[in-house]
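Every protein chain except one is present and positioned as in the full complex.
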Amino acid sequence: MERYRVVPGPEGYLPPAAALHGVELPLPGQGLVEGSRVEGRTAALAIAERLVSASVPTFFPGPLLLWKSTEEALERGRLVREIAREVGAKVIPMPDYRPKYPMIDPAVEINPNHPNLTIWFNKIDVGVFIGVHCHQANLALKIIRGGTSCFTVALCAHEGHEDANASLRDTDVASLTALLDAVRIVKQGGE
Amino acid sequence: MSLEITRMNPHFADVMPQEYTDLVENGPFGRDFGARDLGSFKELFEEHPMCAGCNLSLAFRIIVASLPNPADTIMVGSTGCNSIAFPQLALHNVHSLFGNQNAIASGLKRGLALRFPDKVKDVVVVAGDGATADIGLDMTLHSWFRGEKFATVMFDNEIYANTGGQESGMTECGEIRNMAPTGKKFNKISVANLAIEAGCAYVAVVTTASPLKISKCFEKAVLVAREIGPTYVQIYTPCPTNLKLKSSESVSLAKERSKGTYQFREHVSPEAEEFLAARAEKTEEQVRVTSKDEEMHSA
Partner (left out) sequence: MPDVELKPVSTEHLLRECQREEVFITGSEAVREAIRRANVDIAVAYPITPQSESMHLVGDLYAEGYIRDYFRGENEFAVMSEIAGAAMAGVRVFTATCGPGTLRAFENFPMWSGTRLPIVISFMTRGINSPLTIQPDTIEMGMLLDTGMIMLHAENAQDLYDMILMSFSVAERTSVHIPVGVFVDGFFVTHTRQKVKIVSEDVKLLPYDPTHSPVPTMDMETPPFRYMRDPFVMKSNYISYAAHASWQQEVMAAAERARPHIEAHLGSFVEQENPDAPIQVVACGTAVSQGREAVRMAREEGLEVGLVKIKVLRPAPREEIRRALAKAERIVIPEFNRTGWLAREIASMIPNNDRIAAGPRVFGGMTMPPEVIVDVIKGDVLVGV
């Protein structure tokens, strides 16, 4: 069987979890691009390129970034806003994980149980998750791959995400600073 | 400090949806709001999809508003109509299985006690009559026997409402219900008596006819559970949907029952009595001091 590639959807009725088809998490120092392990810097550049060339790039900060303002969270928040400014991205928060009742307002928020609604409504073509618990991030990533053509990015503070089209692991202030640099390099026409 | 998780990262305050800004600015975290103040602050339980006239949701709203320290409260529910309410609650809450709520709460409370020895974490169980008195009765009772320090609340609609109106152990004898086609053959279980016998330090039986009484009893139950031992509050919450009543009729029913077969009862152990009295004295003193302050200001 051919190697499963984690490319943007819409993939269909119920796409598989990438981990069940041989996609492995990045090792320390690495990132993932479309299911392949690459050097962390290569992944950051790939993400930067996507962000710069997107029509509606959007950051989805999650609860771990939105609440409990530790110094780290403040600094990460500042960097996310700066990267978003640099690429002209929207910022649509995921304030919590409960399915939205009676109805989500997809213009102002995203939810892991039905993230496709927000992607569709805003015509988002590149979406970046950060500060979302890994379980909920994986739900969102898979549902988006199933029903939309959005390119997904997961900036994970832990081990990364196979279900994203591109993912960094151990994302901290330094890696966000590096991503900001990568965005600036790409904007100036590459290295 | 857990209040921290109720504060926003300023870098994203401009993009947060209004309801979250409201929760932070007008919510009860770190403020002294109670059931009396309902309508004047942003509640932690909102936009629930319960049936019109649901007494359970009324009771739920009251107890959530009466939590003495919501910022450090974790609630545990069970399968049943309460589990349709819980997703709308802006607090950490657990739905695990049907009937295991007091077992989950036992482990949760002990785990939190180990992790936060210098802080009070209130654990509150809220479950239906089926969950508490039938399928989970062993776990309800054993958590009391063991003296687990959390409050247990039963929403007693005397029926399995969520699955379509079957008989529960809390249904009154003779009532015809699904699965009791010729009428229930045994008496309503007196869980309140069992609670007293099992060593609960505080036990109360109330109805939705008196919301403020629910609030007062519930607050006592949480406070006594913190300091002394297990507590139990049983709230009569008639179900208009299954009983085929109009919403107004279900409140009248609660009123009627509260004068007859569902009368207010309260049991307070001597230790709990002492604790509550000492606390009341303290609050009174506080009130005196504050009013004195006010007097001085106005002078």
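To keep things simple, chains are lettered A and B as they appear, and every chain counts its residues starting from 1.
Heads up, the rule we're going with is that contacts are C-beta pairs under 8 Å (C-beta built on N, C-alpha and C of every residue); 3 or more make two chains touch, one makes a residue touch a chain.
This structure is a prediction, so every number in the text was calculated from the model and none was measured.
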Using the contact definition given at the top, list the shown chains touched by the missing chain. A, B
In the whole complex, not just what's shown, which of B:Gly34, B:Pro68 or B:Pro87 touches the removed chain? B:Pro87
The one residue from B:Val126, B:Met139 or B:Met170 touching the chain left out of view is B:Met139
Tell me which stretches of chain A touch the chain missing from the display. 14, 16-20, 24-25, 63-64, 66-68, 95-99, 113-114, 117, 133-136, 138-139, 142-143, 146, 158-159, 162-163
Since one chain has been left out of the picture, which residues of chain B touch it in the full complex? 2, 5-6, 23, 29, 71-74, 76, 83-84, 86-87, 89-97, 100, 103-112, 114-116, 121, 138-139, 142, 146
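Basically, only the chains that are shown with their structure count from here on.
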Okay, in this complex, where on chain A does chain B touch? 61, 65-69, 73-74, 77-78, 80-81, 91-93, 95, 98-99, 101-102, 105, 108-109
In their shared complex, chain A is touched by residues of chain B numbered 4-12, 15-17, 20, 47, 49, 87-88
